[in-house]
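I have a structure here, written as structure tokens, and I will follow up with some questions on it.
Shown here: the complex without one of its protein chains, the others still in place.
Then we have subunit A:
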């Protein structure tokens, strides 16, 4: 029978051996590690180190004492957040808008990639791809101005309605109308860019598969269904997991630039709410950190949940 001391000695030796092995591996691949070092440092400095700021969710921020020196107030910030009706509205909106983005926006790049793949002339594919990708490079600041220009009282949309004899509407101050504009404008801006990944996956398909299918008499729809889609599925699965993990980020840039007080009930998401409460309202950093922390925890759980679902139900590769 081994004594406790022998066991401890063994385990310490095993650890040392593992450490040595790891160090040898690092030395062996040192150039790869050097290559990756800037990115690792970037994440450590700008993502992991600032993470200590989440302790503010349990503190009352004191400007003179800083984050670590501020006094603890336990769960008071959480009580205030949950009691605040604006938080509840923002939470609901974030979920609804993000869900809408998953259901309405997520499939669009897949469909677009499939359609672009069906254009037989390569030149036309490139032209369409450029046209669809271009809006991605316009900032939301500019784009929101264009959207307001289209939908304001004297804008293109209302002028068309007037010509058709239909009464003018104020789409951007109407909750459901504004939500529709949110989805449509984001699709217009990002669908072309997002479909690049799918097009890359399609480009990797062996053309012989299509030739063989064609010889077997498969039409283009059948080829798409039997060859293209199965390849795209795993890419779509990974992107879906990432999208679910991102579900609590409703799209700050877009909404912040486009929304107005009339549609806060429909469009105020957690990020815009946190921004307003931290910088323009009189609430403190503790309050907004609490909202941010809650958001991150939910995102974290959803990411793992989606990964698990994709692995078990869809039999696709997870992350």
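Here is the rule we use: a contact is a pair of C-beta atoms (placed from the backbone, for glycine too) under 8 Å apart; a residue touches a chain by one contact, two chains touch by 3 or more; residues count from 1.
Here is the rule we go by: contacts and distances are computed from a predicted model.
Name of the non-displayed chain as stated in its UniProt record, restricted to "Cell division protein FtsE", "Putative aldouronate transport system substrate-binding protein", "Membrane protein" or "Na+/H+ antiporter subunit E": "Putative aldouronate transport system substrate-binding protein".
Interface note for the absent chain: among A:172, A:187 or A:202, the touching residue is A:172. Across the entire complex, the residue among A:76, A:133 or A:152 in touch with the chain not shown is A:152. Considering the full assembly, A:34 is the residue among A:34, A:51, A:164 or A:203 that touches the omitted chain. In the full complex, subunit A touches the omitted chain through residues 23, 26-27, 30, 33-34, 37, 41, 44-45, 49, 61-66, 83-85, 148, 152-154, 168, 170, 172-173, 260-262, 264-265, 277-285.
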